[in-house]
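Starting off with a structure, shown below.
Yeah, one chain of the complex is gone here, protein chain that is, but the others are all in their spots.
Letters are used for the chains, namely A and B, taken in the order the chains are written, and counting of residues starts over at 1 for each.
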Amino acid sequence: MPESGESPGLLRSIALPHTPSRSPRAVTYEQGPATMTFAATKGHFFASATWVMALAGAFAVASMAPARAAPVASVEPEQSDVAQLTPPQPSWFFINRGFTENSSAIYDTVTGKLLGHVETPQLTDLALDPAGKFYYVSSTLWTKASRGTRQDYVSVFDSVDLKLQADIPMPGRLLVGGRLNNFVISPDGKFGYVYNMSPASSVNVIDLVARKFVKTVELPGCASMVAVPGVGVSALCSDGSLATLTLSGAKSQITRSEPFFSATDDPIFDNFQVDRAKNQIVMLSYTGKIYTATLGAKPVISAPFSLQEAAGVPAGSAAPNQVNWYPGGVQQMALHRATGQLYVLMHMGEFWSHKAGANEVWQLDLASHKVVKRMTVPGEPRMIAVTQEAAPHLVFAGEDETVYVYDLATGKQAWKLDHAGNGVITVAQAQ
Amino acid sequence: MIHFDADSLGEKVLRRFAGGTSRRGILARLGTALVAAPLFPVLPVSRANAAPAKPDRGPEAKTTFARGAQVTDNTKCDYWRYCAIDGALCTCCGGGVHTCPPGAEPSPVSWVGTCVNPEDGKSYLIAYRDCCGKSYCNKCNCDNADRETQIYVPQLNNDIIWCFGTQSMEYHCSTAVLVGAA
């Protein structure tokens, strides 16, 4: 399997028949720069370019010997054109390129190819239109880069040509990295909800059809949202409950579930997973407790079970000096909805190591509460996602920006993508 | 009418602080900030009221970070005060452990964590104030997490960009300001 997603492209260009028409020396000249230009655009593939030129030279030498009619090289000037995408495919993933880059790269897990970038400046949040027509980016910039007037807005990009459709101004948003649930879209695609902290907590409601900011609603003591169809949003709260902000009526209302977790002693990770089909969320706590909640005006929260016990090891503990397998990272788990398999980044350590990179990925079958597979993984990943294909691909990334793609049917590495990114990974038909 | 009743205070107060010589030492080391704090009205210590329970700090010295922390080099991620720092260290960016680099602005708003000083085994309150208004320094990046929680408890979260009340919220680097004994 090719090591890099980009080398197959170069191989193909060499394979095309390209017969010279003039003297061998001219042919060499003709072929040389063309291939050099192609290779030079790929920066770090200069080594490949040298190899390509050697091959081009070989073509030239070979064509000197036989005395046949010389083929005609094309000198038609090319036109510049622009590639287009399709609406996002289930095999794609988007990886935020981290704190210092200003974009999210789009890759296809089937081909390993980089397809393009969505502009996602530092600390912005990407959300996909459920119907696949648009990419939404919840953004903050200042008029003079790091100073000037602050501007907060949701940018709308067409998913086929990645052209900007609109910027929707809004009052503000929380600046924090690595979060999936601060910018969520309603399943019907009509509303976006942006979390703000100024430092008081609130939610900005954005009408994505009219492309207008609607209103701000205070949400004291809560964060990390999920859109609830027909109701509004739910969010995790500091009193250990799940709040529901009802936006469907004339007056906003906040109700809270009974507290079910400790926000300070065993917090539930912000980056819980959403299952649209079941209208559920799957939550994971620092000690490895798994909870599910069925959403609605009155959410129903399950009793938790231990991820570690599901793997046949002792349950995780918040007590000091207890070495165990603990979940950790920034984007700690990925749910494959159709099969109910949860993939969790796990490392050996003690409590309060919840940001550590993983040594293993555990595959938890949610229905049976059993860890059915444990995979040793390279690169100490802190981000994990899984495509929602029938034959899913696992995607994970560590701090060094190497992204690994695994084919879950075979359990083997499909691609190793260098310098791809180390930020949040988004997949289609997910949140 | 005010009166100062040394007798009713004296015995219990002395008993509470007997053997607590480190407290005096801490106050001296922390400088005038604490000692010059406003004098405030207090309850007379009465045996009828049980003293409120103090938080148990025992587990704080037992984390992996606490066991490996050092006190000599504040440009390294294992420096004791950095037990829950997230970001670039201002000490590597032209600033200091409580000093913003030139041109950056300290945020008045931050979160406060607790870290254990290996020299005395005691917990200290550390304000992780970000320096803001300049582009990301991107040197000496650390991401430690002792007692750090999620954003719905913002006062214990270190991923949030703590640049509220500054001219710009552009994040430059993080400091670790000692603000008291825990």
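Everything below uses one rule, namely that a residue touches a chain if its C-beta (ideal position, glycine included) is under 8 Å from a C-beta of that chain, and two chains touch if they have at least 3 such contacts.
Definition applied: contacts and distances are computed from a predicted model.
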item	value
Which of "Phosphoribosylformylglycinamidine synthase subunit PurS", "ABC transporter substrate-binding protein", "Aspartyl/glutamyl-tRNA(Asn/Gln) amidotransferase subunit B" or "Cytochrome C" matches, in UniProt, the chain that is not displayed	"Cytochrome C"
Sole residue of A:P71, A:P169, A:P220 or A:P378 that reaches the chain not shown, by the stated touch rule	A:P220
Full-complex contact with the absent chain, from A:S198, A:S248 or A:N321	A:S198
Which of B:A61, B:C77 or B:V109 contacts the chain that the document leaves out	B:V109
Sites on subunit B contacted by the missing partner chain, in the whole complex	1-6, 9, 13, 17, 20, 23-24, 27, 35, 37-45, 49-55, 107-112, 114, 125, 127, 154-155, 164-169, 179-182
Missing-chain contacts mapped onto subunit A	150, 198-200, 218, 220-221, 237-239, 243, 253-256, 263-264
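Just so it is clear, only the chains that are shown with their structure count from here on.
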item	value
Approximate Å spacing (C-alpha centroids) for the pair subunit A, subunit B	35
Of all residues in subunit B, those that touch subunit A in their complex	58-59, 62-65, 109, 133-136, 138, 143-154, 156-157, 159-161, 163-164, 167-171
Subunit A residues touching subunit B - in the complex, by the definition given at the top	99-100, 122-123, 140, 142, 145-148, 150, 174-179, 182, 197-199, 201, 221-224, 235-238, 263-264, 267-270, 319-321, 349-355
